[in-house]
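Yeah, one chain of the complex is gone here, protein chain that is, but the others are all in their spots.
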Amino acid sequence: MAGLISRGFLGRRRPAEVESRLPPGQYLVTDFPVLSAGPTPHTPLDKWSFTMEGLVRSPKTWSWAEFQKLPTETFTVDISCVTKWTKWSWAEFQKLPTETFTVDISCVTKWTKLDTKWLGVTVDTLLQAVQVDPAAHYVMAFSDGGYTTNLPLDEMVQGQAFVAFQFDDKPLAPEHGGPARLVVPHLYFWKSAKWIRGLRFMERDQPGFWESLGYHIHGDPWKEERYSGD
Amino acid sequence: METDEGDMNTALMVDGNAVAGQLQQIFGRDMTMAMARCAACAREAEMGALMVFTQAPGVVLRCPACQAVIARIVETPSAIYLEARGAAFLRMAAQP
Partner (left out) sequence: MEQPVLQWQAGTVTAIRPETLKTKSFTLALPKWMAHRPGQHYDVRLTAPVTAPDGYQTQRSYSIASAPERMGELELTVERIEDGEVSPYLHDVLVPGDQLEVRGPIGGYFVWEVSLGGPLLLIAGGSGVVPLMAMLRHRAAQHATMPTRMLYSSRTADDVIYRDELDALAASDRTFEVFFSFTRQPPEVFFTFTRQPPTGWTGYRRRIDAAMLGEVIKPFDKRARVYLCGPTLLVEAVANTLVQMELPTEQIRTERFGPSGA
């Protein structure tokens, strides 16, 4: 990489003791960086809705009040951002009576954050309310403000994805995606759409907001799938 | 001057001046004085005055009047992507 080496500049940290738990190319953070592609949407809760549409037998919409009544679970996860941050904690899968999962999450901007605690509804629970067309293999998550991101349906089931509305035992803050966001811990965090308003079921994979502009269509941090062609 | 209680996403927002170097690399001339016409609301603004979000996997430039996305830039190790469908046009001086 071209560039004058800056004497004494150390860059970011990747401590040896957590080396094996950080996906390749990620750095450790202990705060929760705010990343955003636009201003915070401010949909009032009485206007908020979550919709399952596309290749489903009949679309299903929940209001905020109805969404809150769905069975919820607590998740503690590590997250990784493609911008190379990793905030990390001791992660293990646990099942408490309300189903607790412990995972790591990573952002493509290279940070990984550990021990992040969420309360939310699994996509499995949401899928019980609709009959998805067998031809639907992919999902486009869509959010207030126009953001979209695509995922394989089989990577959203069996507890791999949830719609969270609490973080660290508090209502999810607007700058972190509140009132509700998608959390998909095993992929780069750009797939965990903030301000989510629904899922659209599709037959074929289609690139979302960042996937259509150079980012990897899948985004597995452990395979360092950051950019298309990786 | 401390940041207000206001919205953190707004506090993080900058403007086209912040990506002037990147735009100059792409276009070969200063672009902050180029007028961008928003494809969504038809208002015009200098690119230096666009709302810009840099804390993201890429850069997003938005219309200061209606907040629609005007352009996006992504830099990967091997390529630069520029998408500007949100601009009806960019208008700049004939001679840089």
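Labels A and B are assigned to the chains in the order they are written; within every chain, residues are numbered from 1.
Assume contacts are C-beta pairs under 8 Å (C-beta built on N, C-alpha and C of every residue); 3 or more make two chains touch, one makes a residue touch a chain.
Computed from a prediction, not measured in an experiment: that's the story for all the values here.
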If I consider the whole complex, including the chain that's not displayed, which of B:20, B:40, B:68 or B:90 touches that chain? B:20
Contacts of subunit A with the absent chain, listed as residue ranges: 1, 3-12, 14, 25, 31
It is residues of subunit B that touch the chain not shown, namely 1-4, 6, 8, 10-18, 20-21, 24-25, 28-33, 46-49, 95-96
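The working rule: only the chains that are shown with their structure count from here on.
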Subunit A to subunit B, mean C-alpha position gap in Å, rounds to 26
Interface residues, subunit B side, partner subunit A - complex: 7-10, 12-13, 51, 53, 55-58, 60, 62, 67, 69, 72, 74, 76-79, 81, 83
Subunit B-facing residues of subunit A, complex: 33-40, 82-83, 108-109, 146, 174-175, 190, 210, 212-215, 226-227, 229
